[in-house]
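With one protein chain withheld, the remaining protein chains of the complex are depicted in position.
Naming follows writing order (A, B and C), and every chain is counted from residue 1.
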Amino acid sequence: MDISVLTFGQIADITGGGSLTISNINDTDELMRQLNVLFPPMQSLRYSIAVNQKIIRENTTLKKADTVALLPPFSGG
Amino acid sequence: MDISVLTFGQIADITGGGSLTISNINDTDELMRQLNVLFPPMQSLRYSIAVNQKIIRENTTLKKADTVALLPPFSGG
Amino acid sequence: MKEKKKRTVFIDGPVTPAFIADAIQQHSIKTDIGAHSIFLGQVRSDIINKQEVVAIEYSAYREMAEDKFHEIREDAFRDFSLTCMHLYHSLGSVKSGEISLFVFVSAPHRQDAIKACELLVERIKKEVPVWGKEIFANNHYQWKKNT
Partner (left out) sequence: MKEKKKRTVFIDGPVTPAFIADAIQQHSIKTDIGAHSIFLGQVRSDIINKQEVVAIEYSAYREMAEDKFHEIREDAFRDFSLTCMHLYHSLGSVKSGEISLFVFVSAPHRQDAIKACELLVERIKKEVPVWGKEIFANNHYQWKKNT
């Protein structure tokens, strides 16, 4: 299954833009493994994953219409 | 000894103005007794006494040049 | 950059939004500031015995009040890492809906600004000899009580 992924901040710098499509993944653990292969600097980054705008704390199964976002530590204000 | 006394807020209403002179007093306890005689409503009022702009907590001897002020509870802001 | 000089706190009548904007604007050149914490006291039109407060008339024991503001100010500079601090209190008549107290604290970091501002407001209410006379629509009045 292909999942489109939104990226922000430092992660968007690494992945080269605001969104990307990751293929052949069914859950967020698989997504993270793919990201580490495609973008090795991601391995040393701390970030959260939001699925449909909610931050998830453990491995989460993904459906095709899900909105996945990679969120580096917030620095607003 | 005559002492001039500054009054504020509700106390100025009772004494009829911003300052008054109280005669024949040597300390702040005597001042309070005189005030209670001259202005009976003062008996039921809560107020602080400042001598030279410092609030005093116990009976204080007065010198002629002292500035005495009667301060009802503050309500600034 | 600490401003420690004694300054006049009292202003005649209300603190206007334009005055506040100007005070904020003047801090854009102080680029070590990361946070401003501002408190504004606004005159509330309380209903007391069916009468509405239309204004508060402020008076002060001015010399003692200026000294006390100065002391409170010095204590805040000692206890927090602040860039600057401005305190303004109205004297005379301030209508309901208008502003009578303006506490403005600026610091490199937010915790210093926020904590100092909160403490300043509490101390000003409690320790500064200022009195508010609540004026009702029918021209009667009562002396305000702080809670």
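The rule is short, and it goes like this: a residue touches a chain if its C-beta (ideal position, glycine included) is under 8 Å from a C-beta of that chain, and two chains touch if they have at least 3 such contacts.
In this text the structure is predicted, and so the values were computed from the model without any measurement.
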item	value
For the chain not depicted, the shown chains it touches	A, C
Identified contact with the non-displayed chain, of C:S28, C:N49 or C:N138	C:S28
Residue of C:H109, C:K126 or C:H140 in touch with the missing chain, whole complex considered	C:H109
Missing-chain contacts mapped onto chain A	6, 8-10, 50, 53, 69, 71-77
Interface with the unshown chain - residue positions in chain C	17-18, 20-22, 24-25, 27-45, 96-99, 106, 108-110, 113-114, 117-118, 121, 147
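The criterion applied here is as follows: only the chains that are shown with their structure count from here on.
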item	value
Between chain B and chain C, centroid-to-centroid distance (C-alpha), Å	27
Inter-centroid spacing, chain B versus chain A (mean Cα positions, whole Å)	73
